[in-house]
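Subset of chains shown; positions unchanged.
Chain lettering (A, B and C) follows the sequence in which the chains are written, and residue indices restart at 1 in each chain.
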Amino acid sequence: MSADTTMELLQASLGKSIIVKLRGGAKIRGILDGYDPHLNIVLSDAEELKGNETTRLGLIVIRGDNVILISPPIEYKPGEKE
Amino acid sequence: MSADTTMELLQASLGKSIIVKLRGGAKIRGILDGYDPHLNIVLSDAEELKGNETTRLGLIVIRGDNVILISPPIEYKPGEKE
Amino acid sequence: MSADTTMELLQASLGKSIIVKLRGGAKIRGILDGYDPHLNIVLSDAEELKGNETTRLGLIVIRGDNVILISPPIEYKPGEKE
């Protein structure tokens, strides 16, 4: 159960809205279109969130090693989907 | 006994509340739902702790290379569980 | 679908204008001429964007580990092009 949970969670989040926090403080929200084991992330309809402002980014690729954390949309329960 | 202790300790902490300290100073508490050998961490019911304030984060994936240290909930004794 | 999406998206963007954000804040726009799995990026007609100013860079190679994010030109739909 343990070793694949990150990938399972991302798999379960495909097509849903997630938030990604990057090194340096940027916070980006978008629809998860893809990912890979390096945590490279493809988001569509992405926007950067700064306080109450949002800046539209559209479709983006985020390089994995800038990612600090990812908030998937739902309370995924490991095991339930396997 | 030595080489696997980190993984054993995380295995023994699955489903329990842990605290993760990240580079840059963030401190996050949540239920450990998963991990992998890179120390990528999946937490549910996560919240960021800043002094006396907490910010709800919900379900998150933390990329391992941002992790400084992890506090499991219990005084795990290596060897006892093997 | 998931693991190759970053590379597919870059493949679909060859010959088109993209924006690349680098560590340290630089933002570069150019025509994507090539890329590799490390996210090394070749851009032609590149220019650096700073507020309203642009500085012409011409043809450049960007080393992948400086890349934070890449904005392709179009709303690529994973799956449609496969």
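Note that in this section a contact is a pair of C-beta atoms (placed from the backbone, for glycine too) under 8 Å apart; a residue touches a chain by one contact, two chains touch by 3 or more.
Bear in mind that the values here come from a model prediction, so they are computed numbers and not experimental data.
Asker: When 3 copies appear, how many make the full set?
Answerer: 7
Heads up, the rule we're going with is that only the chains that are shown with their structure count from here on.
Asker: Examine which chains touch each other and state the graph shape they make (line, ring, star, complete, other).
Answerer: Line.
Asker: Determine the chain that sits nearest the middle of the structure, using the mean of its CA atoms as its centre.
Answerer: Central chain: A.
Asker: Please report how far chain A has to rotate so that its Cα atoms sit on those of chain B, a copy of the same sequence, as a value between 0 and 180° in steps of 5.
Answerer: For the C-alpha superposition of chain A onto chain B, the angle is 50 degrees.
Asker: Calculate how many whole Å lie between the centre of chain A and the centre of chain B, each centre taken as the average of the chain's C-alpha atoms.
Answerer: That gives a centre separation of 19 Å.
Asker: Per the centroid of Cα atoms for each chain, what is the distance between chain B and chain C, given in Å?
Answerer: 35
Asker: Indicate the residues of chain B shared as contacts by at least two other chains.
Answerer: Residues: none.
Asker: Which residues of chain A touch chain C in their complex?
Answerer: 10-11, 14, 22, 24, 26, 28, 33-37, 40, 42, 44, 57-63, 65-66
Asker: Can you list the chain C residues touching chain A in their complex?
Answerer: 1-6, 8-10, 23, 39, 64-65, 67-72, 74-76, 78
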